[in-house]
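The following block contains the structure, expressed as structure tokens.
Of the protein chains in this complex, all but one are displayed in their positions.
What follows is subunit A.
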Amino acid sequence: MIDAATSELAASGLSGPPTTKLGERMSPGVNRQPPAVDSRVLRRGLYVLGVSIRTEPWVFAIAVIGSALHAGLSVASASVLGHITDSVILPAFEEGRTTAAALAVAAALTLGVGVGKALGLAARRLYAGLMQFRMQARYRRSVARRYLDLPLAWHHRHPTGQLLSNANADVEAAWQPLAPLPMVIGSLFMLVIAAVSMLLTDPVIAVVGFVVFPVLALLNYLFQRRVSPLATRAQALRAQVSEVAHESFDGALVVKTLGREDTETERFTGAAHRLRDAQIQVGRMRGAFDPIIESLPNIGVLAVLLVGTWRLSQGEIAAGDLVEISYLFTLLTLPIRSLGWLLGDLPRSVVGWNRVQAVLSARGSMEHGTTRLDGEGGLRVEVNGVGFSYEDGYAEPGRDLTDTASTEEHAHPRTTVLRDVSFELSPGRTIALVGSTGAGKSTLTSLLMRLVDPDSGTVAFNGVDVRDLARGEIARVAALVPQSTFVFEDSVRDNVTLGADIDDERVWAALRLAHADSFVAALPEALDTRLGERGASLSGGQRQRLALARAIVRSPRLLILDDATSAVDPQIEARILAGLRDTDLAATVVVVAYRRATIELADEVVYLEQGTVRDRGTHAELLDRSPGYRRLVTAYERAAEQRAAQAAGDDTEEVVR
């Protein structure tokens, strides 16, 4: 019976060391120390549990009923066995014969109790799991949907790793206590029955029991307190091992080419050994705790027996009562322990819940108008006195994220990127945005697409403020090919159409224009080829050309290329840009570029310097009159000339010598 507890432990998987959860933690470096179990955490934890119970009342009810059934029948099974012994077994032995009916009753009773226990257990575990998984799914969907709704500026304030772990590890942690919850409730029910029946039987023996149980609970509490920081540390170190491996394998080529396999192995071994030592520390605690917890009820039973025998000899109680109390005692180990598991899970759950809530309650969805743009052909774009700044840095890693309110709207120093930028683009023209790194070119392209809104000023298409345009309208008329291309883990076709209803002929036409048709045709299944993890099977240039086709296929009236062909060979880039001009796309094209050849293809150049428009005109005009522009676009040539001159100098020197 004592071992029934251990087996239950094993079955629930909670007695072992914390095993890695499905879906490796995705956010390295985001360590968090769950707070200890204090009354605030307890209240908050119970509130979180309450949320889940309100959300899934029926699933929860079935799990608890199952749990109560199992607990109740466990208590009852001893008396049933006693009853059978008294009414069937002993009479049969005394009389030397028995009846089929009596045996049938005995068998049916035993089986009935067993089946009831089995059903209760099944219901409890099945529905506890169901509840946990349902809540996880529900919150994962809400979090991901929220990510889709929140503006890009919000995304930029939060590191990718953190957001991914919000949807994964944090949601999982929040609902972790749901697994033992029904069992705990069933157990509490059992505890009450036991306490009452002990009190009714004999108050003196009950006192012994009431000493053992609080000791058990106290030990459990102390253990959780001491072991949970250790376990958290071990978990963080586990993440570190994974991080080191990830980084090292990511840089495998560098490691190999510089022959640093040994030092890398040392580095990894260091991390693995720190994890080992932390785990051994946890193990030492657990190793001491488990035998104590396991033997305490036995000690309790012995104490009850000792005191009970004395009471028996005094004639205060009956032998049967004593046997029953001893039995109850052994049954109660598990309830107390399961309460410990629940308490142990609560702090992590609260941290997870708070982090998830921080996402769900984040403010700042983009408002859209209702205006639609009529007509066709290139758009007229007006940028009017636009200013833009952003908060420095991501949310600081050290900030207390359990505090929901603090995640948003903190006063941070801001960096101004654009200042009073105004210009107008005539329909169908190609404009090059030129400026050195940090001049604000990429920000400007995001503003044109309304990925972010300016702090001041307006952006207008054909005279309509983009903020008045209906949702999805900008994406319908304009397309941006960003600096860093993103490839979905999907087929080539879906990566181009993004689910829009576009026939293959048009897809191929777009691929041709982007000079991506030949490599796509060479893929094993052409348009149906699935592209791997972020398009890893494609080269940078191929990815860029795919992203270009994705934009072209939508026949945009405004096409924005943000340094979008940087990884494409110069000669191919020239062909692509020439191709774009020759089509009947009739789009207004904005191109961010460094290469002179690219710039020369534009009708006009807008030259940015430190967030303001310094000059605008044709390439030749700017070369002529704008010294900063000239310095920038001819830097490379000047260096080449210098080198040539130097080389020539070296030669002459040699001749002279």
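As a working rule, a residue touches a chain if its C-beta (ideal position, glycine included) is under 8 Å from a C-beta of that chain, and two chains touch if they have at least 3 such contacts; residues count from 1.
Here, contacts and distances are computed from a predicted model.
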item: Missing subunit (named according to UniProt) among the choices "Putative ABC transport system ATP-binding protein", "histidine kinase", "MetA-pathway of phenol degradation" or "Cytochrome bc1 complex cytochrome b subunit"; value: "Putative ABC transport system ATP-binding protein"
item: Touching the absent chain when the full complex is considered, from A:Thr55, A:Thr98 or A:Asn462; value: A:Thr98
item: Full-complex contact with the absent chain, from A:Arg429, A:Arg493, A:Arg512 or A:Arg595; value: A:Arg595
item: Given A:Arg145, A:Arg372 or A:Arg581, the one touching the chain that is not displayed; value: A:Arg145
